[in-house]
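I'd like to ask some things about the structure below.
Here the complex is missing a single protein chain, while all its other protein chains stay put.
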Amino acid sequence: MNTPAELKYTKSHEWVKMEGSEATIGLSDFAQNALGDLVFVNLPEVGDAVTAGEVFADVESVKAVSDVYCPVSGEVAEINEELLDDPAKINEAPYDAWFIKVKNVGDTEELMTADEYEKHCENE
Amino acid sequence: MGRYVPNTKEEQLKMLNEIGYKDFDDLFSVIPDSVRLKDLDLPAGKSELEVSRIISEMAAKNKQYKAIYRGAGAYDHYIPSIVKQITSKEEFVTAYTPYQAEISQGVLQSIFEYQTAICQLTGMDVSNASVYDGGTAAAEACAMCKDRKHSTVYVSETTDPKVVSVIKTYCFGSNTEVKMVPAKNGLTDMDEAAKMMTEGAACLYIQQPNYYGQIEDAHKAADVAHNIGAKLIMGVNPVSLAIMETPREAGADIAVGEGQPLGLPIAFGGPYIGFMACVSDMMRKIPGRIVGETTDDAGNRAFVLTLQAREQHIRREKSSSNICSNEALCAMTVSVYLAAVGRDGLETVANACASKAHYLQKELEKIGLKKKFDGEFFHEFVTTSSAPADKILAALDNKGILGGLKLSDNEILWCATEKNTKASMDEVVATVKEVCA
Partner (left out) sequence: MKLIYEIGEEGRKLDLFPELDVEKYELKANKRNVELHLPHVSEQELSRHFTNLAKRTHGVNDGFYPLGSCTMKYNPKIDEEMAVLPGFTNVHPLAPVESVEGCLEVMETLQERLCKIAGMDAMTLQPAAGAHGEFTGLLLIKAYHESRNDKARTKIIVPDSAHGTNPASAVMAGFEVINIPSDDKGCVDLDGLRNAVGPDTAGLMLTNPNTVGVFDKNILEITKIVHEAGGLCYYDGANLNAVMGQCRPGDMGFDVLHINLHKTFATPHGGGGPGSGPVGCKEFLAKFLPGFTAVKSANGFDKKYADNTIGNLRTMAGNFLVMVKALTYITTLGKEGIKEASSNAVLNANYMRVKLSKTYHMAYPVTCMHEFVMTLEEEHKNINVSAMDIAKSMLDYGIHPPTMYFPLIVHEALMVEPTETETKEEMDHVINVLKEIHEKAEKDPEYVRSAPHTTVINRPDEVGAARNPIVAFKF
(Lines give C-alpha, C1' and ligand atoms only; values in the text may rest on other atoms or scores of the structure.)
Protein backbone atom coordinates (compact mmCIF):
# COMPACT_ATOMS: atom_id res chain seq x y z
CA MET A 1 0.00 0.00 0.00
CA ASN A 2 1.33 3.37 -1.04
CA THR A 3 0.66 6.28 1.37
CA PRO A 4 2.86 9.29 0.64
CA ALA A 5 3.96 11.00 3.86
CA GLU A 6 3.37 14.53 2.60
CA LEU A 7 -0.39 13.98 2.28
CA LYS A 8 -3.21 13.86 4.83
CA TYR A 9 -5.98 11.24 4.80
CA THR A 10 -9.57 10.75 5.88
CA LYS A 11 -11.30 7.74 7.42
CA SER A 12 -13.34 7.44 4.25
CA HIS A 13 -10.10 7.05 2.22
CA GLU A 14 -9.68 10.38 0.49
CA TRP A 15 -6.27 12.06 0.41
CA VAL A 16 -5.83 15.80 0.67
CA LYS A 17 -2.91 18.10 -0.02
CA MET A 18 -3.16 21.49 1.69
CA GLU A 19 -1.43 24.52 0.18
CA GLY A 20 -2.41 27.70 1.95
CA SER A 21 -6.17 28.04 1.62
CA GLU A 22 -6.26 25.60 -1.29
CA ALA A 23 -6.75 21.86 -1.08
CA THR A 24 -6.23 19.17 -3.68
CA ILE A 25 -8.29 16.03 -3.16
CA GLY A 26 -8.17 12.47 -4.47
CA LEU A 27 -8.79 8.83 -3.59
CA SER A 28 -6.15 6.77 -1.73
CA ASP A 29 -4.28 3.80 -3.11
CA PHE A 30 -5.98 1.58 -0.52
CA ALA A 31 -9.39 2.75 -1.77
CA GLN A 32 -8.69 2.30 -5.46
CA ASN A 33 -7.41 -1.18 -4.77
CA ALA A 34 -10.49 -2.12 -2.78
CA LEU A 35 -12.85 -0.69 -5.42
CA GLY A 36 -11.19 -2.48 -8.32
CA ASP A 37 -11.13 -1.27 -11.91
CA LEU A 38 -12.90 2.06 -12.06
CA VAL A 39 -14.86 2.85 -15.19
CA PHE A 40 -16.35 6.27 -14.53
CA VAL A 41 -16.19 9.20 -12.16
CA ASN A 42 -18.84 11.85 -11.50
CA LEU A 43 -17.31 15.19 -10.52
CA PRO A 44 -18.91 18.43 -9.32
CA GLU A 45 -18.73 21.62 -11.39
CA VAL A 46 -16.30 24.47 -10.93
CA GLY A 47 -17.88 27.01 -8.62
CA ASP A 48 -19.91 24.44 -6.65
CA ALA A 49 -19.77 24.70 -2.88
CA VAL A 50 -18.47 21.59 -1.11
CA THR A 51 -18.89 20.71 2.53
CA ALA A 52 -16.53 18.78 4.78
CA GLY A 53 -17.86 15.29 5.41
CA GLU A 54 -20.34 15.34 2.54
CA VAL A 55 -20.37 13.56 -0.80
CA PHE A 56 -18.88 15.54 -3.67
CA ALA A 57 -18.24 12.85 -6.27
CA ASP A 58 -18.78 9.19 -6.98
CA VAL A 59 -16.78 6.52 -8.72
CA GLU A 60 -18.16 3.59 -10.66
CA SER A 61 -16.73 0.15 -11.11
CA VAL A 62 -18.54 -2.31 -13.37
CA LYS A 63 -20.99 -3.45 -10.70
CA ALA A 64 -20.77 -0.85 -7.95
CA VAL A 65 -20.89 2.84 -7.32
CA SER A 66 -19.14 4.44 -4.34
CA ASP A 67 -19.48 7.90 -2.89
CA VAL A 68 -16.42 10.09 -2.41
CA TYR A 69 -16.53 12.46 0.56
CA CYS A 70 -15.02 15.92 0.75
CA PRO A 71 -12.43 16.37 3.51
CA VAL A 72 -12.82 20.15 3.47
CA SER A 73 -15.43 22.87 2.98
CA GLY A 74 -14.92 25.50 0.31
CA GLU A 75 -15.51 26.21 -3.34
CA VAL A 76 -14.50 23.99 -6.27
CA ALA A 77 -11.71 25.87 -8.08
CA GLU A 78 -10.80 23.23 -10.62
CA ILE A 79 -11.80 19.72 -11.61
CA ASN A 80 -9.58 17.09 -13.19
CA GLU A 81 -11.32 16.66 -16.54
CA GLU A 82 -8.79 14.05 -17.60
CA LEU A 83 -10.45 11.59 -15.21
CA LEU A 84 -13.75 11.94 -17.06
CA ASP A 85 -12.11 10.54 -20.18
CA ASP A 86 -9.74 8.15 -18.47
CA PRO A 87 -10.89 7.00 -15.03
CA ALA A 88 -8.28 4.20 -15.18
CA LYS A 89 -5.77 6.83 -14.06
CA ILE A 90 -7.22 6.57 -10.56
CA ASN A 91 -6.20 2.91 -10.49
CA GLU A 92 -2.86 3.48 -12.12
CA ALA A 93 -1.63 6.52 -10.17
CA PRO A 94 -4.04 7.47 -7.40
CA TYR A 95 -1.92 10.30 -6.09
CA ASP A 96 -1.52 11.96 -9.49
CA ALA A 97 -5.20 11.45 -10.28
CA TRP A 98 -6.57 14.29 -8.21
CA PHE A 99 -10.35 14.86 -8.39
CA ILE A 100 -10.82 18.51 -7.48
CA LYS A 101 -9.02 21.55 -6.16
CA VAL A 102 -10.89 23.51 -3.50
CA LYS A 103 -10.30 27.17 -2.72
CA ASN A 104 -11.32 29.28 0.27
CA VAL A 105 -10.97 26.23 2.50
CA GLY A 106 -12.90 26.60 5.73
CA ASP A 107 -13.78 23.64 7.94
CA THR A 108 -11.87 20.42 7.54
CA GLU A 109 -12.65 16.86 8.52
CA GLU A 110 -10.47 15.16 11.08
CA LEU A 111 -7.37 14.32 9.03
CA MET A 112 -4.77 11.62 9.60
CA THR A 113 -1.08 11.43 8.86
CA ALA A 114 0.20 8.71 6.59
CA ASP A 115 1.19 6.56 9.58
CA GLU A 116 -2.17 6.98 11.26
CA TYR A 117 -3.95 6.22 8.02
CA GLU A 118 -1.99 3.03 7.45
CA LYS A 119 -3.01 1.82 10.89
CA HIS A 120 -6.62 2.77 10.13
CA CYS A 121 -6.51 0.69 6.94
CA GLU A 122 -5.13 -2.35 8.75
CA ASN A 123 -8.32 -2.40 10.82
CA GLU A 124 -10.65 -2.08 7.85
CA MET B 1 -57.95 -28.51 -14.24
CA GLY B 2 -54.97 -27.59 -16.33
CA ARG B 3 -51.64 -27.70 -14.55
CA TYR B 4 -47.97 -27.27 -15.25
CA VAL B 5 -46.62 -28.89 -12.09
CA PRO B 6 -44.95 -32.05 -13.36
CA ASN B 7 -44.52 -33.95 -10.09
CA THR B 8 -47.43 -36.21 -9.16
CA LYS B 9 -49.21 -35.88 -5.81
CA GLU B 10 -47.40 -39.01 -4.63
CA GLU B 11 -44.02 -37.61 -5.60
CA GLN B 12 -44.83 -34.33 -3.90
CA LEU B 13 -45.69 -36.10 -0.65
CA LYS B 14 -42.56 -38.21 -0.87
CA MET B 15 -40.42 -35.11 -1.36
CA LEU B 16 -42.10 -33.40 1.57
CA ASN B 17 -41.44 -36.34 3.85
CA GLU B 18 -37.89 -36.72 2.60
CA ILE B 19 -37.02 -33.19 3.75
CA GLY B 20 -38.84 -33.45 7.05
CA TYR B 21 -42.32 -32.06 6.46
CA LYS B 22 -45.50 -34.00 7.07
CA ASP B 23 -47.55 -32.35 4.37
CA PHE B 24 -48.10 -28.99 2.67
CA ASP B 25 -49.85 -27.59 5.74
CA ASP B 26 -46.77 -28.36 7.75
CA LEU B 27 -44.56 -26.72 5.11
CA PHE B 28 -46.71 -23.61 5.07
CA SER B 29 -46.92 -23.36 8.85
CA VAL B 30 -44.43 -20.49 8.56
CA ILE B 31 -47.38 -18.36 7.44
CA PRO B 32 -49.35 -17.33 10.53
CA ASP B 33 -52.90 -18.69 10.70
CA SER B 34 -54.21 -15.17 11.03
CA VAL B 35 -53.41 -14.44 7.40
CA ARG B 36 -53.93 -17.91 5.84
CA LEU B 37 -56.51 -17.82 3.07
CA LYS B 38 -59.42 -20.22 3.61
CA ASP B 39 -60.77 -20.24 0.08
CA LEU B 40 -59.58 -18.60 -3.10
CA ASP B 41 -62.67 -17.28 -4.85
CA LEU B 42 -61.86 -18.19 -8.45
CA PRO B 43 -63.56 -20.50 -10.96
CA ALA B 44 -62.25 -24.05 -11.11
CA GLY B 45 -59.40 -24.74 -13.50
CA LYS B 46 -60.12 -25.85 -17.03
CA SER B 47 -58.75 -28.13 -19.71
CA GLU B 48 -56.81 -26.67 -22.62
CA LEU B 49 -59.71 -27.25 -25.01
CA GLU B 50 -62.11 -25.35 -22.76
CA VAL B 51 -59.64 -22.52 -22.21
CA SER B 52 -58.99 -22.23 -25.91
CA ARG B 53 -62.73 -21.93 -26.50
CA ILE B 54 -63.27 -19.33 -23.76
CA ILE B 55 -60.45 -17.03 -24.82
CA SER B 56 -61.15 -17.44 -28.55
CA GLU B 57 -64.75 -16.43 -27.92
CA MET B 58 -63.52 -13.24 -26.31
CA ALA B 59 -61.35 -12.53 -29.33
CA ALA B 60 -64.32 -13.15 -31.60
CA LYS B 61 -66.33 -10.43 -29.85
CA ASN B 62 -63.96 -7.78 -31.22
CA LYS B 63 -64.79 -6.27 -34.56
CA GLN B 64 -62.12 -6.82 -37.18
CA TYR B 65 -62.16 -4.04 -39.75
CA LYS B 66 -61.24 -4.72 -43.34
CA ALA B 67 -59.40 -1.39 -43.50
CA ILE B 68 -58.11 1.03 -40.90
CA TYR B 69 -57.69 4.79 -41.43
CA ARG B 70 -56.99 5.61 -37.81
CA GLY B 71 -53.51 6.30 -36.46
CA ALA B 72 -53.09 8.84 -33.66
CA GLY B 73 -50.32 6.85 -32.04
CA ALA B 74 -51.00 3.30 -33.27
CA TYR B 75 -50.34 2.53 -36.92
CA ASP B 76 -51.59 -0.40 -38.97
CA HIS B 77 -48.62 -1.49 -41.10
CA TYR B 78 -47.88 -4.74 -42.87
CA ILE B 79 -45.82 -7.15 -40.75
CA PRO B 80 -43.67 -9.49 -42.85
CA SER B 81 -44.14 -13.16 -42.07
CA ILE B 82 -40.52 -13.67 -41.11
CA VAL B 83 -40.81 -11.09 -38.34
CA LYS B 84 -43.41 -13.17 -36.53
CA GLN B 85 -41.58 -16.44 -37.14
CA ILE B 86 -38.23 -15.28 -35.83
CA THR B 87 -39.59 -13.55 -32.77
CA SER B 88 -41.55 -16.67 -31.81
CA LYS B 89 -38.39 -18.72 -31.30
CA GLU B 90 -38.61 -20.22 -27.84
CA GLU B 91 -35.07 -19.22 -26.88
CA PHE B 92 -35.86 -15.56 -27.41
CA VAL B 93 -39.35 -15.72 -25.98
CA THR B 94 -38.46 -17.50 -22.75
CA ALA B 95 -35.09 -15.97 -21.80
CA TYR B 96 -34.72 -13.44 -19.02
CA THR B 97 -32.75 -10.19 -19.16
CA PRO B 98 -29.26 -11.23 -20.37
CA TYR B 99 -27.42 -11.08 -17.06
CA GLN B 100 -25.18 -14.04 -17.91
CA ALA B 101 -23.43 -12.84 -21.04
CA GLU B 102 -21.78 -16.20 -21.84
CA ILE B 103 -25.14 -17.87 -22.53
CA SER B 104 -26.99 -14.77 -23.72
CA GLN B 105 -24.94 -13.65 -26.69
CA GLY B 106 -27.95 -14.08 -28.97
CA VAL B 107 -30.18 -11.67 -27.06
CA LEU B 108 -27.29 -9.28 -26.43
CA GLN B 109 -26.23 -9.16 -30.05
CA SER B 110 -29.82 -8.65 -31.18
CA ILE B 111 -30.11 -5.65 -28.84
CA PHE B 112 -26.81 -4.28 -30.15
CA GLU B 113 -28.17 -4.62 -33.68
CA TYR B 114 -31.36 -2.88 -32.56
CA GLN B 115 -29.37 -0.03 -30.99
CA THR B 116 -27.45 0.33 -34.24
CA ALA B 117 -30.67 0.52 -36.25
CA ILE B 118 -32.14 3.17 -33.95
CA CYS B 119 -28.93 5.22 -34.19
CA GLN B 120 -29.10 4.91 -37.98
CA LEU B 121 -32.74 6.00 -38.15
CA THR B 122 -32.34 8.95 -35.79
CA GLY B 123 -28.78 9.94 -36.65
CA MET B 124 -27.89 9.76 -32.93
CA ASP B 125 -24.81 8.21 -31.29
CA VAL B 126 -26.37 6.19 -28.49
CA SER B 127 -29.57 4.19 -28.16
CA ASN B 128 -30.77 2.26 -25.15
CA ALA B 129 -32.29 -1.22 -25.31
CA SER B 130 -35.85 0.29 -25.27
CA VAL B 131 -38.41 1.53 -22.80
CA TYR B 132 -42.11 0.66 -22.50
CA ASP B 133 -43.61 2.83 -25.24
CA GLY B 134 -43.40 6.18 -26.98
CA GLY B 135 -45.06 7.99 -24.09
CA THR B 136 -42.67 6.70 -21.46
CA ALA B 137 -39.75 7.38 -23.79
CA ALA B 138 -40.87 11.01 -23.96
CA ALA B 139 -41.24 11.24 -20.18
CA GLU B 140 -37.86 9.61 -19.54
CA ALA B 141 -36.25 11.96 -22.07
CA CYS B 142 -37.59 14.98 -20.19
CA ALA B 143 -36.09 13.60 -16.98
CA MET B 144 -32.71 13.24 -18.74
CA CYS B 145 -32.59 16.99 -19.36
CA LYS B 146 -33.10 18.04 -15.78
CA ASP B 147 -30.24 19.08 -13.54
CA ARG B 148 -29.78 21.47 -10.67
CA LYS B 149 -29.94 24.49 -12.95
CA HIS B 150 -32.51 23.29 -15.46
CA SER B 151 -35.83 22.11 -14.16
CA THR B 152 -38.81 23.24 -16.24
CA VAL B 153 -40.11 21.06 -19.05
CA TYR B 154 -41.74 22.70 -22.09
CA VAL B 155 -43.99 20.63 -24.30
CA SER B 156 -45.60 21.68 -27.55
CA GLU B 157 -49.38 21.52 -27.66
CA THR B 158 -49.13 19.83 -31.05
CA THR B 159 -47.90 16.70 -29.25
CA ASP B 160 -50.16 13.62 -29.01
CA PRO B 161 -52.29 14.32 -25.89
CA LYS B 162 -51.67 10.77 -24.69
CA VAL B 163 -47.93 11.42 -24.69
CA VAL B 164 -48.44 14.76 -22.93
CA SER B 165 -50.45 12.97 -20.27
CA VAL B 166 -47.61 10.52 -19.63
CA ILE B 167 -45.06 13.34 -19.41
CA LYS B 168 -47.30 15.17 -16.94
CA THR B 169 -47.85 12.05 -14.85
CA TYR B 170 -44.10 11.37 -14.59
CA CYS B 171 -43.54 15.03 -13.77
CA PHE B 172 -46.20 14.87 -11.06
CA GLY B 173 -43.96 12.23 -9.52
CA SER B 174 -40.74 14.21 -9.72
CA ASN B 175 -42.42 17.53 -8.82
CA THR B 176 -41.38 19.00 -12.16
CA GLU B 177 -43.18 21.94 -13.70
CA VAL B 178 -44.55 21.34 -17.21
CA LYS B 179 -45.46 24.29 -19.42
CA MET B 180 -47.40 23.86 -22.65
CA VAL B 181 -46.24 25.81 -25.69
CA PRO B 182 -49.31 26.87 -27.71
CA ALA B 183 -50.00 25.91 -31.30
CA LYS B 184 -50.67 28.20 -34.25
CA ASN B 185 -52.18 26.80 -37.46
CA GLY B 186 -51.50 23.26 -36.33
CA LEU B 187 -47.83 23.96 -35.67
CA THR B 188 -45.82 24.79 -32.57
CA ASP B 189 -45.76 28.56 -32.09
CA MET B 190 -41.99 28.92 -32.03
CA ASP B 191 -42.05 32.65 -31.36
CA GLU B 192 -44.20 32.04 -28.35
CA ALA B 193 -41.87 29.22 -27.28
CA ALA B 194 -38.93 31.60 -27.45
CA LYS B 195 -40.80 34.09 -25.29
CA MET B 196 -41.96 31.52 -22.76
CA MET B 197 -38.70 29.69 -22.26
CA THR B 198 -36.55 31.37 -19.68
CA GLU B 199 -33.52 30.59 -17.57
CA GLY B 200 -34.05 27.24 -15.91
CA ALA B 201 -35.70 25.63 -18.93
CA ALA B 202 -34.65 21.96 -19.13
CA CYS B 203 -36.03 21.03 -22.52
CA LEU B 204 -38.46 21.65 -25.32
CA TYR B 205 -40.40 18.61 -26.52
CA ILE B 206 -41.87 18.59 -30.02
CA GLN B 207 -43.41 15.81 -32.05
CA GLN B 208 -42.41 15.30 -35.70
CA PRO B 209 -44.67 14.88 -37.64
CA ASN B 210 -46.93 16.29 -34.97
CA TYR B 211 -50.23 14.94 -33.68
CA TYR B 212 -52.08 16.52 -36.60
CA GLY B 213 -49.64 15.02 -39.08
CA GLN B 214 -48.03 18.40 -39.76
CA ILE B 215 -44.31 18.73 -40.28
CA GLU B 216 -42.76 21.09 -37.73
CA ASP B 217 -39.86 23.48 -38.22
CA ALA B 218 -37.52 21.47 -36.06
CA HIS B 219 -34.46 23.59 -36.83
CA LYS B 220 -36.21 26.57 -35.35
CA ALA B 221 -37.19 24.53 -32.30
CA ALA B 222 -33.55 23.56 -31.82
CA ASP B 223 -32.50 27.20 -31.97
CA VAL B 224 -35.17 28.24 -29.49
CA ALA B 225 -34.16 25.53 -27.02
CA HIS B 226 -30.42 25.93 -27.38
CA ASN B 227 -30.53 29.72 -27.12
CA ILE B 228 -31.72 29.42 -23.55
CA GLY B 229 -29.46 26.51 -22.68
CA ALA B 230 -32.18 23.85 -22.89
CA LYS B 231 -32.21 20.59 -24.82
CA LEU B 232 -34.45 19.75 -27.76
CA ILE B 233 -36.28 16.43 -27.59
CA MET B 234 -37.99 15.21 -30.73
CA GLY B 235 -40.67 12.56 -30.67
CA VAL B 236 -40.50 11.06 -34.14
CA ASN B 237 -42.38 8.54 -36.25
CA PRO B 238 -39.72 5.95 -37.15
CA VAL B 239 -41.21 5.11 -40.55
CA SER B 240 -41.04 8.76 -41.61
CA LEU B 241 -37.30 8.76 -40.92
CA ALA B 242 -36.66 6.77 -44.08
CA ILE B 243 -37.38 9.91 -46.07
CA MET B 244 -37.45 12.75 -43.54
CA GLU B 245 -34.43 14.44 -42.04
CA THR B 246 -33.10 12.86 -38.87
CA PRO B 247 -33.61 14.54 -35.51
CA ARG B 248 -29.83 14.88 -35.40
CA GLU B 249 -29.82 16.87 -38.65
CA ALA B 250 -32.54 19.09 -37.22
CA GLY B 251 -30.42 19.76 -34.15
CA ALA B 252 -32.15 17.64 -31.51
CA ASP B 253 -30.23 16.33 -28.49
CA ILE B 254 -32.57 13.41 -27.86
CA ALA B 255 -34.80 11.48 -30.24
CA VAL B 256 -37.59 9.29 -28.93
CA GLY B 257 -40.66 7.67 -30.35
CA GLU B 258 -43.14 4.86 -30.56
CA GLY B 259 -41.55 1.87 -32.27
CA GLN B 260 -44.84 0.05 -32.88
CA PRO B 261 -44.96 0.95 -36.60
CA LEU B 262 -41.81 -1.13 -37.10
CA GLY B 263 -43.29 -4.62 -37.07
CA LEU B 264 -45.54 -4.70 -34.01
CA PRO B 265 -49.30 -5.31 -34.25
CA ILE B 266 -51.64 -2.57 -33.02
CA ALA B 267 -53.02 -5.13 -30.53
CA PHE B 268 -55.27 -2.87 -28.47
CA GLY B 269 -52.31 -0.83 -27.31
CA GLY B 270 -49.48 -3.18 -26.51
CA PRO B 271 -46.94 -4.47 -26.13
CA TYR B 272 -45.36 -1.56 -27.95
CA ILE B 273 -41.84 -0.21 -27.63
CA GLY B 274 -40.37 3.17 -26.82
CA PHE B 275 -37.09 3.95 -28.52
CA MET B 276 -34.63 6.47 -27.09
CA ALA B 277 -31.44 7.79 -28.64
CA CYS B 278 -29.22 10.74 -27.85
CA VAL B 279 -25.99 12.50 -28.67
CA SER B 280 -22.87 11.02 -27.07
CA ASP B 281 -22.60 13.82 -24.50
CA MET B 282 -25.78 12.55 -22.87
CA MET B 283 -24.83 8.86 -22.94
CA ARG B 284 -24.64 8.50 -19.17
CA LYS B 285 -28.00 10.15 -18.67
CA ILE B 286 -29.97 7.77 -20.86
CA PRO B 287 -31.99 5.33 -18.71
CA GLY B 288 -32.34 1.58 -19.04
CA ARG B 289 -30.24 -1.22 -20.43
CA ILE B 290 -27.47 -0.57 -22.92
CA VAL B 291 -25.53 -3.31 -24.68
CA GLY B 292 -21.88 -2.72 -25.52
CA GLU B 293 -19.36 -4.56 -27.64
CA THR B 294 -16.21 -5.94 -26.04
CA THR B 295 -14.08 -9.08 -26.20
CA ASP B 296 -13.73 -12.14 -24.01
CA ASP B 297 -10.46 -13.38 -22.47
CA ALA B 298 -9.59 -15.15 -25.70
CA GLY B 299 -10.22 -12.06 -27.83
CA ASN B 300 -13.56 -13.22 -29.27
CA ARG B 301 -16.15 -10.59 -30.02
CA ALA B 302 -18.59 -10.41 -27.14
CA PHE B 303 -21.56 -8.34 -26.10
CA VAL B 304 -22.44 -7.32 -22.54
CA LEU B 305 -24.84 -5.11 -20.64
CA THR B 306 -22.73 -2.05 -20.03
CA LEU B 307 -22.73 1.27 -18.14
CA GLN B 308 -24.72 -0.62 -15.52
CA ALA B 309 -23.65 1.63 -12.66
CA ARG B 310 -26.25 4.14 -13.94
CA GLU B 311 -29.01 1.72 -13.15
CA GLN B 312 -31.32 1.07 -10.23
CA HIS B 313 -29.88 -2.28 -9.17
CA ILE B 314 -26.58 -0.56 -8.41
CA ARG B 315 -27.34 3.11 -7.86
CA ARG B 316 -30.66 2.45 -6.07
CA GLU B 317 -32.17 5.76 -4.88
CA LYS B 318 -29.55 7.71 -6.83
CA SER B 319 -30.37 6.24 -10.22
CA SER B 320 -32.20 8.51 -12.64
CA SER B 321 -34.81 5.89 -13.54
CA ASN B 322 -36.20 2.69 -12.04
CA ILE B 323 -36.59 0.84 -15.34
CA CYS B 324 -35.28 -2.72 -15.58
CA SER B 325 -37.54 -4.97 -17.68
CA ASN B 326 -38.09 -3.10 -20.92
CA GLU B 327 -39.46 -4.40 -24.23
CA ALA B 328 -36.54 -6.57 -25.37
CA LEU B 329 -38.54 -8.94 -27.57
CA CYS B 330 -40.22 -5.94 -29.21
CA ALA B 331 -36.75 -4.47 -29.82
CA MET B 332 -35.85 -7.69 -31.58
CA THR B 333 -39.08 -7.40 -33.57
CA VAL B 334 -38.07 -3.92 -34.69
CA SER B 335 -34.62 -5.19 -35.58
CA VAL B 336 -35.95 -8.08 -37.67
CA TYR B 337 -38.51 -5.81 -39.32
CA LEU B 338 -35.86 -3.31 -40.35
CA ALA B 339 -33.61 -6.09 -41.64
CA ALA B 340 -36.50 -7.60 -43.60
CA VAL B 341 -37.55 -4.37 -45.29
CA GLY B 342 -34.07 -2.86 -45.53
CA ARG B 343 -33.41 0.73 -46.48
CA ASP B 344 -35.28 0.48 -49.78
CA GLY B 345 -38.25 -1.26 -48.22
CA LEU B 346 -38.58 1.30 -45.45
CA GLU B 347 -38.42 4.06 -48.07
CA THR B 348 -41.13 2.24 -50.00
CA VAL B 349 -43.32 2.10 -46.89
CA ALA B 350 -42.70 5.75 -46.02
CA ASN B 351 -43.40 6.91 -49.57
CA ALA B 352 -46.53 4.75 -49.76
CA CYS B 353 -47.78 6.26 -46.47
CA ALA B 354 -47.21 9.82 -47.64
CA SER B 355 -48.54 9.21 -51.15
CA LYS B 356 -51.70 7.43 -50.04
CA ALA B 357 -52.42 9.97 -47.34
CA HIS B 358 -52.11 12.74 -49.90
CA TYR B 359 -54.35 10.88 -52.35
CA LEU B 360 -56.99 10.35 -49.67
CA GLN B 361 -56.79 13.95 -48.54
CA LYS B 362 -57.25 15.27 -52.09
CA GLU B 363 -60.16 12.97 -52.78
CA LEU B 364 -61.87 13.92 -49.50
CA GLU B 365 -61.31 17.58 -50.29
CA LYS B 366 -63.16 17.10 -53.57
CA ILE B 367 -66.28 16.02 -51.69
CA GLY B 368 -66.17 18.88 -49.22
CA LEU B 369 -63.93 17.68 -46.36
CA LYS B 370 -61.55 20.59 -46.02
CA LYS B 371 -57.98 20.35 -44.85
CA LYS B 372 -57.82 22.06 -41.46
CA PHE B 373 -54.14 23.04 -41.69
CA ASP B 374 -52.10 24.27 -44.67
CA GLY B 375 -48.67 22.96 -43.73
CA GLU B 376 -47.01 19.95 -45.30
CA PHE B 377 -47.99 16.63 -43.74
CA PHE B 378 -46.65 13.08 -43.74
CA HIS B 379 -49.33 10.39 -43.38
CA GLU B 380 -51.92 12.01 -41.12
CA PHE B 381 -54.15 15.04 -41.66
CA VAL B 382 -57.17 16.73 -40.12
CA THR B 383 -60.37 17.49 -42.03
CA THR B 384 -63.29 19.69 -41.15
CA SER B 385 -66.72 18.88 -42.54
CA SER B 386 -70.23 20.20 -42.39
CA ALA B 387 -71.48 16.67 -41.72
CA PRO B 388 -70.93 15.51 -38.15
CA ALA B 389 -67.82 13.39 -37.62
CA ASP B 390 -69.92 10.77 -35.81
CA LYS B 391 -72.14 10.30 -38.81
CA ILE B 392 -69.20 9.93 -41.19
CA LEU B 393 -67.45 7.43 -38.96
CA ALA B 394 -70.65 5.43 -38.37
CA ALA B 395 -71.22 5.10 -42.11
CA LEU B 396 -67.68 3.82 -42.59
CA ASP B 397 -68.05 1.47 -39.63
CA ASN B 398 -71.11 -0.06 -41.29
CA LYS B 399 -68.93 -0.91 -44.27
CA GLY B 400 -66.33 -2.53 -42.04
CA ILE B 401 -63.97 0.41 -42.26
CA LEU B 402 -62.41 2.08 -39.23
CA GLY B 403 -62.36 5.76 -40.17
CA GLY B 404 -60.15 8.45 -38.71
CA LEU B 405 -60.24 9.61 -35.12
CA LYS B 406 -62.85 12.15 -34.16
CA LEU B 407 -61.13 15.25 -32.72
CA SER B 408 -64.26 17.37 -32.34
CA ASP B 409 -67.83 17.37 -33.65
CA ASN B 410 -66.73 18.21 -37.18
CA GLU B 411 -63.07 17.31 -37.21
CA ILE B 412 -61.43 14.00 -38.03
CA LEU B 413 -57.77 12.98 -37.86
CA TRP B 414 -57.10 10.56 -40.75
CA CYS B 415 -54.17 8.28 -41.38
CA ALA B 416 -53.12 6.16 -44.36
CA THR B 417 -50.44 3.50 -44.57
CA GLU B 418 -49.09 1.15 -47.23
CA LYS B 419 -51.89 -1.28 -46.33
CA ASN B 420 -54.61 1.01 -47.66
CA THR B 421 -55.27 0.39 -51.36
CA LYS B 422 -56.60 2.90 -53.86
CA ALA B 423 -59.76 0.80 -54.20
CA SER B 424 -60.34 0.92 -50.45
CA MET B 425 -59.70 4.66 -50.30
CA ASP B 426 -62.16 5.17 -53.14
CA GLU B 427 -64.73 3.24 -51.11
CA VAL B 428 -64.07 5.53 -48.14
CA VAL B 429 -64.59 8.59 -50.30
CA ALA B 430 -67.78 7.20 -51.86
CA THR B 431 -69.17 6.36 -48.42
CA VAL B 432 -68.34 9.77 -46.98
CA LYS B 433 -69.83 11.39 -50.04
CA GLU B 434 -73.17 9.70 -49.36
CA VAL B 435 -73.16 11.04 -45.81
CA CYS B 436 -72.28 14.55 -46.91
CA ALA B 437 -74.87 14.62 -49.70
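Letters A and B mark the chains in the order given here, with residues in each chain numbered from 1 onward.
Rule of thumb we're sticking to: contacts are C-beta pairs under 8 Å (C-beta built on N, C-alpha and C of every residue); 3 or more make two chains touch, one makes a residue touch a chain.
This is a predicted model, so every value here is computed, not measured.
Listed residues B:Thr188, B:Thr246, B:Asn410 or B:Thr431: the one in touch with the omitted chain is B:Thr246. The missing chain lies against chain A, touching residues 37, 39-40, 60-63, 86-88.
Here is the rule we go by: only the chains that are shown with their structure count from here on.
The part of chain A that touches chain B in the complex is made up of residues 39-40, 58, 60-65. Taken together, the chain B residues at the contact with chain A in this complex read 284, 307-309, 314-315, 318.
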